[in-house]
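Removed from the display is one protein chain of the complex; every other protein chain stays in position.
Which chain is which? They are A and B, in the order written, and residues in each are numbered from 1.
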Amino acid sequence: MHIPDGYLGPASCGVFYAVMVPIWALASKIVKKTLKAKQVPMLAIGAAFSFIVMLFDIPVLGGSTAHATGAVLIAVLLGPWASCICITVTLIIQAFLFGDGGITALGANSFNMAFVEVFSGYYIYRLVSFRSSLKSGRRVLAAGIGAYIGITIAAFLTGLELGLQKGSHSPYGIKESVLVMTGVSIFAFGLIEAGVTVMAVKYLQGREGYFEIKTS
Amino acid sequence: MKSKHHNFIQRTIINFLEFFKNSLFFEEHALRESFMQNLSPHIKFLGIFLIVLLTILMKNILAIAVLYLICLLFALTSRIEIGYFLKRTCFFVPIFAVFIALPAFFADFNFALVFVARILTCVSWVILLALTTSHTKLLNALRCLGIPQIFVMTIGMCYRYIFLFAEVIENTYFAIKSRVGGRVHYKHGQYIASWNIAQLWNKSLELNKQVYEAMLSRGYTGEPKVLNE
Partner (left out) sequence: MNNPIFELENVSFTYLGKYPALNSISLRFNKGDKVALLGANGTGKSTLLHILDALFFPDKGRISFCGKDLHEKLFDDEKFSRGFRKRVGLVFQNPDVQLFCPTVKEDIVFGPLQLGFAHDEIKKRLDDLTEVLDIKDLLNRQPHQLSVGEKKKVSLASVLIIEPEVLLLDEPTAGLDPATSRHLLDLIDEFHARGKTVITATHDLHIVPELAEKIYILNRERTVAGAGSCEEILEDRELLKENNLAHIHKHRHDGSWHKHPHQHPPI
């Protein structure tokens, strides 16, 4: 789902940056207030974990790339605002060190993966797991569903953004890119994301002190 | 036949990890005294951002090619081996881009060419920035641009954690290899692998907690600081 430099026109890039700047500022304020000193490494670990998860990506004909993100998992553990920061950090490192994801497209990539995916997945998790105990199976299921829907929405948006650039920057139109990106998510990467999330949540439920550390 | 395939995967994993650990984290290119390395990180950062912006506006394949060649030239004068630079810049994203745009090459060749060339040029410039600037200087530049401290701090720590993760994965891989002498039943193999992954997670957490304490002990507040030479 990383959009490289050159795939989006400068105007679109500008719009996404403009949207993300206040979100990032808010995330920074909220997380700083609720984060205790000893939890700081958790942010970096979350970002590093997401980085490794995102390494396993494959190109999608007609779209960009498809991969799991771990975004909703991190949101479940640390809260959505912290997850927003983590995923943004991962995207920044990938953009600068590997060119994976453009620096002009950072705003758009963050919007898709660090904002929409995180918050939609997280609130679906909250909805489905409403009032169930922290160690229940419903929580695990909720996290999986949240992750699946979150990543699929992000994939859909990515396809939309790419398709809208037809003629100027993208070789494909909306129909193709949306279909391809969303389809790959529904049938492949959405399931992998859900699977990884479910396994991790189940594992952490059994361990003391790691589940729902919550920074917001 | 099977073991050849196996060895290829093993070698790829090890190469990848070594790449992470050595060229990425230890910044050998950034330490060389040469053209790009001596430019101020702020200038490099803004300059390259503008070049990238310019590139995505271009539609003429020749113009884009010129920008790309200038990038290669800068890389050469900054004592970056051209083979390494090409591997670093062409391996990942541009190859993906070619694959993604494959059908378009049949429909509108020129457009597809410009598409791939743009991506290649942008990626090359950005990686040139990363190779010739030590990460603390880059972080400092980001901070000066107004990026909040919590982002800069997390980027700095994450950068080191990725290195540590790579180390632990590598050690775990060798530990598994030394434990599992010959062939092993796949179910048992899965068990070993997942046990080791869980250990990896635990060891990382513990080690990283200690490193953070070591940072706090020397007054770390999350701000990137660089010694001006």
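Simple rule for what comes next: contacts are C-beta pairs under 8 Å (C-beta built on N, C-alpha and C of every residue); 3 or more make two chains touch, one makes a residue touch a chain.
These figures come from a predicted structure and were not determined experimentally.
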Identified contact with the non-displayed chain, of B:L39, B:I70, B:I176 or B:L207: B:L207
Touching residues (missing chain, whole complex) on subunit B: 21, 25-27, 31, 134-136, 160, 207, 210-211, 213-221, 223, 225-228
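Quick note on the criterion: only the chains that are shown with their structure count from here on.
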Computed distance of Cα centres, subunit B from subunit A, in Å: 20
Residues of subunit B touching subunit A in the complex: 24, 49, 52-53, 55-57, 89, 92-93, 96-97, 99-104, 107-108, 111-112, 115, 118-119, 121-124, 126-127, 129-130, 138, 148-151, 153-155, 157-162, 165, 198, 204-205, 208-209, 211-212, 216, 222
Subunit B-facing residues of subunit A, complex: 4-10, 13, 24-25, 28, 31-32, 35, 37-38, 40-41, 43-45, 47-48, 51-52, 59-65, 85-86, 88-90, 92-93, 95-100, 102-104, 169-172, 203
